[in-house]
Every structure is written in structure tokens, then in C-alpha cells.
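Got a structure here, written out as C-alpha cells. Questions coming.
The complex appears here without one of its protein chains, the remainder shown in place.
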Amino acid sequence: MARKLPATDVVIVGLGWTGSLLAEELTAAGLDVVAIERGPWRDTSTDYPTTIDQDELRFGIRLDLFLRPAQETFTFRNNLNQSALPIRQFGSFLPGNGVGGAGVHWNGQTWRFAATDYKLRSHLTERYGAKFLPEDMTIEDWGVSYDELEPFFDRFERIAGISGKAGNIKGEKIDGGNIFEDPRQRDYPLPPLESSYAMTLFDAAAKGLGHHPFPRPGANASRAYTNPLGVAMGPCTYCGFCERFGCGNYSKGTPQTAVLPVLMRRANFEARTLCEVLHVNKDASGKRATGVTYVDAHGEEFEQPADIVLLCAYGLHNVRLLLLSGIGQPYDPATGQGTVGRNYAYQSSSGARLFFDDKRFNPFIGTGVLGQSMDDFNGDNFDHAPHGFVGGAGISCASTHGRPIAASGTRAPGAGRWGMSWKSQVASTYQNTTGISGQGSVYSYRDCYLDLDPTYKDRFGRPLMRMTFDWHDNERKMTNFIAERCTEIAKAMNPKTLQTNRLSEHYSVVPYQSTHNTGGATMGENPKTSVVNKYLQSWDVHNVFVVGASAFQHNAGYNPTGTVGALALWAADAIKTRYLKTPGPLVQA
Amino acid sequence: MMRRAILGLIGAAAFAAPALAQDLSYETIERGRALVTAGDCVACHTPAGAKPFSGGRAVETPFGDILAPNITPDRATGIGAWSDEEFVRALQQGIGRDGEHLFPALPYTAYSKVARGDLIAMRAYLATVEPVNNAVEPNQLPFPFNMRFLQVFWKALFFTPGEYRPDPEKPAEWNRGAYLVEGLGHCASCHTAKNVLGGDKAAMEGGALQNWLAPNLTADARVGIGAWSEEELVEYLKTGHTARSAASGPMAEVVEFQTSKMPDADLKAMAVYLKDIAAAPAAKATPLAADRPVMKAGAAIYADNCSACHVGKGEGVPRLFPALAGSAVVQSDDATTLLRMVLQGSRSVATDGAPTAPAMPAFDWKLTDAQIAAVVTYARNAWGNAAGAVDAGAVKRMREALKD
Partner (left out) sequence: MATSQSPHGIRRRDLLTSTAAAFFVIGADAALARTIKGGLPWAPDSVVPPTPVSAVGWYFFTALEGAAVEAICDRLIPPDDGKPGGKQAGCAVFIDRQLIGSYGAAERFYMRPPFAAGTPQQGTQTPFSPAEQYRRGLAGLDRYCRDSLGGKGFAELPAAEQDKLLAAMEKGEAQFAGVSAREFFELLLQNTMEGFFADPLYGGNRDMAGWKLIGFPGARYDYRDYIGEHNKPFPLPPVALQGRPEWIGR
């Protein structure tokens, strides 16, 4: 029997990036906010200081900061003809956990989805005709525009402390920046990071081929910085312990380094850690949430009543909570009816690996963001008519790290995986290899979706969420095209040998690829093809907002966090300026 | 200052007759609140998590613990039944309600300087605080220190009562600063070393307590505040952080509860006064040679452990990681604070003006006594710094002391 607690104005499920941003905005507006996080409290000096952070085994391989599959995992199958089985050890993607969520240990790469992304179906149909899109591609317009989101991108970039060089300020294109980006009101708050040697070689080769490379933007501070909330960050030291690791010297933009020092001082904010929300509660009508029920570390159940419920638990967990709470109609791929779980997407990749014999790349000097990128073949930045596919990839040559356990598997062509055949080349390969890779879009399909598994359960007896996903021909064609572009640039860098890497035949959950899981609680104009409206408000339960990459109708060729951060601030603004004045549905369907 | 003294006198004159009547006018209470903040009464009289001023918090002295009494207006267990005169006498003379001598854990040597009118206003503010029933027996000292009458001798040696007298040669701002620093601020309670009987030694040349060193506040450029500007002092007191320094440990509490809440003009006055405290003559310090084995080991340890925050030449990062080059904490003869920071780490203070509160990690599990001695000796003698070497034995003693 759950013990009922005193009511609060807002309850937030999950205290990662979106939870922290929304909590800061709403407490500043005077609301009482309680955030419930099932992982532990985390902070720089107590969890990943510079005295323990450089431990690849602990953080990079044993994944100390991540969600344990034992606590929650997913089941997976490629298609409807298979039975899904549990992901018993995370591989392909690594969900975060704890206060700060994956915002603690992300790389920091930060982008804005293109203006065309938010109205993808309309745009592609207009440019190429409806028949150009595969029949089973289920992309939709998002219901919001880039222009509406621009001020919120700007604010997120300033809160997180993004280093970069603008390529388009108010319509004026700037050499050295990303000339394909949509207009921004002003430059990034910090200049770009310093380039590595590999980046300079890529930059020359790409320019020589007529492309437009620029330093990759992201949340590794190139200088000491104080953000608009008054929180101070230090300069990045190129330590090479970024993704999977917390930042020990306050130079990665995270909830800890950007928001929590201010948020935790507010008398109207409270965080409860090691407490897992079981479900959102609704009133008798089913159209209004009354709060959430959660279990604490001792197994005791509590009910937290609230006027507003924000799901900020990471895209995948948001979708599972909606399904477990009976909010919205679950998607059925057979009938095409329902919305919750629809349009699950991921990230594709392809590229080239280069091997030299006379270089010193010093790969251990790097940052999570460090890389030279180009958008010439991303999104709809090029004419797709001759190619027979849609979508594209951001192509980068990166210097993110040279951690040895991870690097040990990179082998010169012909080298074995072990024995002298491996050992005799490992030292040379370590210093002489670099890569050019395309982080590609994945559009949405009828048979790529999320629902509740019929067999496997978590420790509370709740069904795990089932992920049904595989690559489609569109992405295969696109990534092959990108692989060829990467190989062209690679050749222009004059390596001794190179390998071209293409998408695997079927999507596998085994090798790490990306933790960019998107969709399942999509935003849109039409309640029949979306779960939330343009303000991320549930169509079905008007005091529930679902914030995260679950809102994406498709995934673009960019890391999602910049867009997730902007959407979180956009939703906060809608709650403050619209919902609080007139509680109820903000959009009439 | 004059105006307030006059108001205090008027208040006292108007209400002198009835023992329990008080001037509870709005402005008196507000003035009292500011003064109680300046005196940082809450720090000793409020245990963590308890109601303000309800007493019971242990103040550690070299002679044992004294529990700060309940100074809420509760009549049974607080000071609700005290008269104004009894309150003033306690703070100016160190005499309790029943005529007993108070232990100088209450820094009446400093509070004696506070004008009577100000004390009355403080009493008025305290009278508005929520009364809490919490009986506290302050005297927890072991025999023979628990014998209050022995304070007679202590006072004879170390206590000269009397309100602050402004120096007519100095500007009003300086006198205001002196009044605050020497009076309610009671900075000398920590920043002046104490002799074995608990009396003051050389004024404001630094003092150790509870395994922290409150540094030298004289004009010495190497170990005092000689290199600080008035602006830096004000910023430090107001926000707890400057480009080169950060408040930590007991000073973090001073900033958090006391100085960050004081008006800018008062902080400026304190800075003016502090900057005028002359340095004692000191021999020129020469740094240890860089090629000494301990310096080379220290340099290696520094590069591998410290430079990622404090930067290669000890420059630090403004308002985030304190500068070690030119730091008084690093170069003080007494290396207490330096050693405990390295061993145990510390979190700097968070204020509205500087909310980040960066924290130094602990190295006690990671570095041996000899390694800490080497890196600390290196920091004390590199980049223009000069100070005596620290040996492994000193590190070991600090490690033991921190276990308590």
C-alpha cells in the first residue's frame, strides 16, 4: 500500500539533462518541484575526480556509471517474425543512470537538427515527390519549426558552454564554420577547441575535394567559462577520458557543471535518489495525471501527488513509462493504429579507416568533441534525385581518445587478432591509424517500433520494453554512398592502406555503435501519428509532458542532445507562459 | 555609526525602566538582524539541521568541548528571561546571568568592543526568533578546566574590556572596518594564534584550530594579504571566491552565514582596515633549488596529479581552481591547511555570487606521506614561491589528526 506524500506542483521523473533544465526553469518561476531519480546522486568531486577518472577498465569497459541491465534492460528482435530476447549485456547502446544521467558521461557533441528535419515529410515530398519515399517509411512533420526553437538552441548552447565556430549568423555565411547550418542569432559562446594532427590532414583533403569542413561543436569548454546561470566551468585539458567517463575538472558541459550548483540551492527544489517510478497515476477520467508512484531503495512504495508530471527519464524509459501507465494507445504495426512506441529510430554509420606508416597521431590526446566535420552530405544538403535514397550523414575525422583496451582491436589489414601477428603491429597501428566516419540518419519505418514484451520482466514484475528494429534499404543505400565519400577523402590523405566500412547486414545489439535511441513518443500536428503535441504535451493526458529524444519522428545525421536540450527549454517555456495560465490541452487537434 | 549609536542610546533610555520591555521597532530589529549576521552568532549557536540559535552545538577548544547555549527567546531554556543589561554584560564582560564567568569560547574579548546600543538591537532581533525548548549545559570541559572561577585569572591576563574607540587620525570608513573586524567580526578568534592558555599571541598573524590554519591577515606579501587589493578582499568576503583564491573549511561557513550577507559598504570598510594592518618584519625567504631530489619528485607528482586543475605553473583558473603561485595558504610557515587540503580534499563555499562550489579531491588514499611531502614542498618553492620544506612526518601527523 503506497504511502501518500504531500502534494507538489511538479514532479519530474529522472534528473538528467532534461530534468535538470526543466527543474531550473520551473523553480525559477516559483513552482515547487520534486525530481525522482532511480540512480544515485553523482557529483564531480565525489564520483569522478581527477584522482580516479583515468581508469579505462572501471568506467570504459565495466561501465561503472551506466545503467545495469540487471536493473532494467530491453528485449530485442530484428523483425516481427522473431521472438525478442533480452539484451543481457548492453553493447550497441549504453543507457545512462543516476543524477545527471548520460549527461555525465557523454562526449558533448552538440548540434541543431536542420530546419528541414522538423517538417521532413512535407519537405521531401515537395522536393522529390511522394513516390520518392519508400512506401513503408513513416516519417512525419514534427509540428514545430526551427525558427521557433532557435532561441532555445541558443540558450541551451550557452548553458552547456558549447565551443564552436558559427557558419551562418543571421543569414551571413562564415568561412570556417558550417555553411550548411541554418541561421543562428549569434556565434557559439566559446571558440573551437584546438585541432589534432589527424584533423588537419582531413581538413586539407576535404577542402581539396571542394568540401566545407569545420571544427565539430560541442560541450567541452575551450576556455574557462561562466554560463548564464552563474556557474563556472574550466578549460578542457584534452585528457582523452570523455565518453563513458565523468569529467574530473569541470570542463565538460553536464547537469553537474552547468545547472545543479544553482538548482540545488533553491528552497523549492528537492531531489530524491535511488527511487524508481513505477507508473504515472491518472484520475478516474483518465485524462488527468494525479502524480506518480515510486519505490525507494528499501522497497517501500510512495505516491507523490503533483499538478504536473514531466517524464524526463531518457527517451526509451519515457516510452516504457507511458506504456506501463496506460497513457496513449500503444502502436500496433500490423494495423498501423496507435502511437506510443511508433517511429523508433537509431543512428547509422559507415566510413573508412586509414593506416599510415610514418605518422604520430598521439591518439590519447583528445576530447569527446574533438574532430573536424563536414555537412556537405548530411540531411538534404545535396540533391538526392540521382541517388534513390533520402537522408545523409555528418562526416568527421575525430580525435576523441586512444584508450588502449578499446584500441587493441584496431588492426592493420591482414593482422591477426592475437599472437605475434597482432603484437608485431599493435604499436605501429596505434600511432598510425585514424578514421573518417559518417554518422548517418535513420528514418522511421512501419516495422521499427517499441512495445511491451510478452515474456520478460524487471525486478518489480513489470514487462520489459521490446525493441523491434532493423536497417532498411534506404539507409543501406545512403550509408554506402557515404562510405564512398569517406573513402574518396581518405584516398586524398594518402594512407598506406585503407578499409571501407559499411553498415552491417542486420542491426546487431552487440557491438557498440551509438546511444542515440529516438522516437516512440513522437511530437507532431496529428494525434493519430504522434504522442505529444508541439509543446511535448501528451495529447491524452494534458498535465503530462514527455521530454527527450522520444519526441523525434526520425533521427537525423546529428547527435541528438542539442535538439533535446532546446526542446526541453521550449517545453519549459510553454509550461510557464501557456499551461500555467490555462491548464488544459494547449493545441486543439 | 554615530546615528546608530544615538538611536541605540535613545532606545535604551526610553525603555530602561521595565526590565523586560524592549524596543521591538522594525528598524531596530532589522539593525539587530544585520549585526547578528555580522557576528555570525548562528554558526556556533545552531547545530546542523536544528532550529536557528537553539544551542547545543559543540565548540571545540584545546581544553575540551563547550556547548553553545540556547539563545532563542525561550524563557526556560533560552535567554527569554534575561534583561538587556544581563545580555550586554555577557557579551561585553564575559559574565553570565548568575554572575558566573563565561568561557571565552564565546569571543567576548572581541564582542566587548561592540557598542551597547548595537548589542541591544541584537537582543531585540534575537527576541523575534522562534523560541525553542532545548536545555543545554554548556560546560562540558574536563576537570580542572570546568571551573569557571579560574576565568578570573585568564581574564586578568588576556582580557581588557571596553567598547571600541574610533581613531581620530583615521577616516570613518577605516574606523567602521576596525569596529567590524575587531568587534562583531571577531576575526582574531581564528586569525590570531593563541598561546597555551588560550590568550592571544601576535595579532592577525594567523592561527591554527581544528586542523585548519586561519592565515595571516597582515600586509605580508608572501604569507599575508599584502598582494590582495581591496576589491579582491571584498569579492572574497562577498562571494567566497576571487580570481586566485577560494574560501573553504571554517571560512566557508563565515562567508556563507556571515560576510556574504553583509552590506557591500561594510565589506569595503573591513577591507580598508585589513589592508592597513602592518606586517611584522620578516627575513627574505629563498626557495629551495629546483634540482633537489625532493623538488624533482614533487615536480613529477605535480605534473601528473595537480596540473589538470591548477595548471602547469600553478596559475589556477580564475574563480574555479585557486592559484598556487603566490598563494599565502601554500607558503604559510604552518602548512596545516595545505596538508589537509591535499589529504582530505575540500569543497569551497557556494554563494549566490559564486554558486559553483568546486571541490578539491582527496589524495590520502592515492599518495604516500613522502609523496605528499614532496609535492607540497615543490608547490611551496616553485613559480616564485618560497617556504620551508615539509617532511613526511608532518604529513603523517596530519593524516592521524584527520582521522578523529
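Think of it as A and B in the order they're written, each chain with its own count starting at 1.
We adopt the following convention: contacts are C-beta pairs under 8 Å (C-beta built on N, C-alpha and C of every residue); 3 or more make two chains touch, one makes a residue touch a chain.
Computed from a predicted structure; not experimentally measured.
Student: Indicate each shown chain that the hidden chain touches within the full complex.
Tutor: Per the contact definition above, the missing chain touches A, B.
Student: For the full complex, which residue in B:Leu213, B:Ala246, B:Ile301 or B:Leu339 touches the chain that was left out?
Tutor: Counting the whole complex, the residue in contact with the absent chain is B:Ile301.
Student: Considering the complete complex, identify which of A:Phe269, A:Tyr449 or A:Trp539 is in touch with the unshown chain.
Tutor: Hidden-chain contact among the options goes to A:Phe269.
Student: Which is it among A:Arg186, A:Lys457, A:Lys496 or A:Lys528 that touches the chain not included here?
Tutor: That would be A:Lys457, which touches the missing chain.
Student: In the full complex, which of A:Thr138, A:Thr237 or A:Thr293 touches the chain missing from this view?
Tutor: Per the contact definition at the top, the residue touching the missing chain is A:Thr237.
Student: If you put the missing chain back, which residues of subunit A would it touch?
Tutor: Within subunit A, the residues touching the omitted chain are 39-43, 45-47, 49-58, 61-65, 68-70, 73, 76-78, 82-89, 91, 98, 194, 196-197, 200, 235, 237-241, 248-249, 260-261, 264-265, 267, 269-275, 296-297, 359-360, 362, 364-365, 402-405, 407-409, 417-420, 422-424, 426-427, 430-431, 455-457, 506-510.
Student: For subunit B, which residues lie in contact with the unshown chain of the complex?
Tutor: 42, 46-52, 57-58, 210, 249-250, 252-253, 256, 293, 296-297, 300-301, 303-304, 307-308, 312, 344-345, 347, 349-350, 357, 359, 361-362, 365-371, 373-374, 392, 402-403
Throughout what follows, only the chains that are shown with their structure count from here on.
Student: So the centre of each chain is just the mean of its C-alpha atoms; given that, what is the distance between subunit A and subunit B in Å?
Tutor: The mean C-alpha positions of subunit A and subunit B differ by 48 Å.
Student: Which of the residues in subunit B come into contact with subunit A in the complex?
Tutor: These residues of subunit B touch subunit A: 305, 308-309, 317-321, 345, 347, 350, 352-363, 366.
Student: For the complex, which residues does subunit A have touching subunit B?
Tutor: By the definition above, subunit A touches subunit B via 43-46, 49-51, 224, 226, 229-235, 237, 239, 248-250, 261-262, 265.
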